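To start, the structure itself, in structure tokens.
All protein chains of the complex are present and in place, except for one that has been dropped.
Chains here go by letter, A and B, matching the order in which they are written, and residues are numbered from 1 within each.
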Amino acid sequence: MKINSLSDFFVTGDPLIYGADVAIGLTMVAVVLVLTLFKRWGWLWREWLTTVDHKRIGIMYVIASLLMLFRGGMDALLMRTQLAMPDMEFLKPDHYNSIFTTHGVIMILFMAMPLMFGLFNLVVPLQIGARDVAFPFLNSLSFWLFFMGAMLFNLSFVIGGSPDAGWLSYPPLSERMFSPGVGQDFYIWGIQISGIGSLMTGINFIVTILKMRAPGMKLMKMPMFSWSVLSSCLTIILAFPILTVTLALLFIDRYFGAHFFTLDGGGNPMMYINLIWMWGHPEVYIVILPAFGIFSEVVATFSRKKLFGYKSMVFALMSISLFSFFTWAHHFFTMGSGADVNAFFALTTMLIAIPTGVKVFNWLFTMFRGKITFESPMLWTMGFIPCFVVGGMTGVLLSVAPADFQFHNSYFLIAHFHQVLIGGVAFGYFSGLYYWWPKVFGFKLNEKIGKYAFWFWNIGFYVCFMPQYVLGLMGMTRRVSTYGWDSGWWEWNFVSTIGGFLMGIGFLFQVWQILHSIKFMERVSGDPWNGRTLEWSIPSPAPAYNFATIPQVQERDDWWATKERKAQGVPEQPRAPLEPIHMPKNSGIPIIMSAFWFMAGFGLVFDWLWIAIPGLIGVAGSMLAHSFNYNTDYYIPVDEIESTEAAAGRVV
Amino acid sequence: MAHGGNHAASQAHGHDGHHDQEALRMMGFWIFLITDCILFGTLFATYVVLHGSTAGGPTASELFEMPGVIAETFILLTSSFTSGLAVLAMNKGSKRGLIGWLAVTAILGASFIGLEVSEFVKMVHEGATISTSAFLSGFFTLVGTHGVHVSVGLVWMVAIMLQLSRHGINSVTKRKVNVISLYWHFLDVVWIFVFTIVYMMGVK
């Protein structure tokens, strides 16, 4: 796009956006002031921005994703407000288009994905008895690529204009002919840059899980969350390259005038839809599989029983991660690929519901006759099960290809995928956050405020989305910003909007809960929930090296078994003597390289090669600088380990 | 306890952590290559679906000139072999042989790129550009992506040769040579399919 004046560069004309500009400006000034006043710049750089410690990277992921949850949630509430008063033009139609686009992209790619990666980082190495992930440098790079990608995407809000072609940006609408602005290029580069990070995280955790388990932890003794991470990461490495290519082709169309998905020159927009869903469908399993792992851990811990059907659970997780690649066409039954194609993909979609159902029964049987207690993590799990069952059932309804011609792109679909994504993914990650929060920070979150948060979210969810099933059956299609009074849709929309705001209040309760719990912090032991797996055998928060001596695993829920042996008076195995621990050094290269990626992306968005080319040169230079650096590690001496362990009240 | 012995062994083994790290990196790189397979697979799928959509522009059989392509193919095949010879020289501990064979590989790779670029330039001069038709968009993107991979490999290979001359053969440089040769063989495999599906099936 040609930039002729500042008003082409900065987004103008909408009071909502001016308000956001002011808020963003003030926040940035405040952050800079606080850091300068308290002389925290050096600390921030040394302890956080350059860290390669999986625990700190995990915390940064969680913070970033909660900020993105706020932004995505605001988008949702703006849309709901518009739909509750369809005639008021609270949002103009083109503004509404950008908001439903950014809501979708942010919630999936910049909220769910990083929150998931945050949990991977916080938990997996501790759970398998490792001292870090396989590639700590790469881990830091993954985080910063995600962060810079997310920032680039969000920048479109104030500079250049937001993308507005839907969260998957179907051509021909997303081609230059119909979307000449830069919003679409922000979309491509924001996702592309963070996507590289996701791919590398996938590789990192696969190698970590396959190769770095504590001695004795055979694969079939591994905790279920780690299994779910393995299955999710396998899906990531197989699916994300497809996304990378698809978006690259769209970019080549827009930038070089190629004809992959255009209406002229022999291009075929339907090929894009085919390709993007080859990634898009596995993507929803990528985010839900770790939630299944979390529920498995939580259900076992709070029922004080070992997980029912461990092997069937492993089989279900792994088969879902493979099968998720054979169902993609059910997203476009109406495209006209023929009866054979539709029949095949309807069948595979119905089949994939089976392993999912198996898991629900496993959780129910785990609870059966258990001594269940209802702390926050368990509460979210209990909220999840009925919600996900209903959401899954409506999914099976949608998989019936002939019926889908009625449901397609209606609010019935919207209600379905929000039910599995909120009821499954969001509730699951919340459950995981509450469960592992004391391990990460050394204190629990306030239970009472947490209960308010839970009930507001849970009731709000049903109030918001049950009416949308009805609206879908009444014929309301997605992505409309207004409707006539004669349609009879207003009452249902109004109720739905109330539900949306109830969930918003639930989120505010969570913010209050975190602040309140920090203020009235009560330190907890290493094992506050009476847990079952290795992460609970070390202090909370875990020391930099995680395990002073690498544990020797004997059983499936090894920490639980250790505690039982102790209770029976079986003498403990003598611990191996302490040895200096080999650790990776912090590095500034990941954040610098990612900043260069940001530059390159920004330059390509505006077609300013004087920014893009130096950015790309910077990326290459950072890679070479890393390659030539042979001074990457150090040892923690034994006396330092001893004093750290002693400070945590532990004898070694 | 059954695992006790193993445990003691791994503790004693502890200080040699570097070597294990290099094994992890080899595995990580292998998995990266799998993702690259999928990347190329997607490009192939796009090419195959769109290759008939020439939109009135030149078709494959009108455009491709096989002598140059055959030369490229044999050059790349040979370079895959010489990168293997580099690994053999390394395993024998010969630093000079290693750097020498890497240099031969890089020169072959550079001539492959040279031929490919001149092929592209010629096509563009004939009016067959990336924006001529969906077929040519697919062609330039698929073949060009392979070319970019080879070019990145060249820069990387030179960087490794510099590191070898500075640090000699140790567990880290050894892993890097193993990785680049694996990468090079992989690019050869991809080229075989480019050669077969794009060129041979295009002109037959």
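Methods note: a contact is a pair of C-beta atoms (placed from the backbone, for glycine too) under 8 Å apart; a residue touches a chain by one contact, two chains touch by 3 or more.
One rule holds for everything that comes next: contacts and distances are computed from a predicted model.
For the chain that does not appear here, its UniProt entry gives the protein name "Cytochrome o ubiquinol oxidase subunit IV", which is one of "M1 family aminopeptidase", "Fumarate reductase iron-sulfur subunit", "Putative phosphonate transport system ATP-binding protein" or "Cytochrome o ubiquinol oxidase subunit IV". Every shown chain touched by the omitted chain in the complete complex is listed here: A, B. Of the candidate positions A:Pro86, A:Pro114 or A:Pro136, contact with the hidden chain is made by A:Pro136. When the omitted chain is restored, the residue from B:Ile34, B:Ala110, B:Val124 or B:Leu162 that touches it is B:Ile34.
Residue in contact with the omitted chain (choice from B:Thr73, B:Thr132 or B:Gln163): B:Thr73.
Within the whole complex, the absent chain has one touching residue among A:Met466, A:Met583 or A:Leu624, and that is A:Met583. Against the chain not displayed here, subunit B makes contact via residues 6, 9-10, 12-15, 17, 19-21, 23-24, 27, 30-31, 34-35, 37-38, 41-42, 44-46, 48-49, 52-53, 66, 70, 73-74, 77-78, 80-81, 84-85, 87-88, 91, 174-175, 178, 182, 185-186, 188-189, 192-193, 195-197, 200-201, 203-204. The chain not displayed touches subunit A at residues 130-136, 210-215, 217-219, 234, 238, 242, 266-268, 270-271, 274-275, 278, 322, 325-326, 328-329, 335-338, 341, 545-546, 550, 579, 581-584, 633.
Throughout what follows, only the chains that are shown with their structure count from here on.
Between the CA-based centres of subunit A and subunit B the separation comes to 33 Å, rounded to the whole angstrom. The touching residues of subunit A, when paired with subunit B in their complex, are 134-135, 138, 199, 203-204, 206-207, 210-212, 215-216, 237-238, 240-242, 244-246, 248-249, 252-253, 256-260, 264-268, 271, 275, 278, 550, 552, 554, 573, 576, 579, 582, 620, 624, 627-628, 630.
Those residues of subunit B whose C-beta lies close enough to touch subunit A in the complex are 1, 3-4, 6-8, 10-11, 14-15, 17, 23-25, 27-28, 31-32, 34-36, 38-39, 42-43, 45-46, 49-50, 53-55, 130-135, 137-138, 140-141, 155-156, 159, 162-163, 167, 172, 176.
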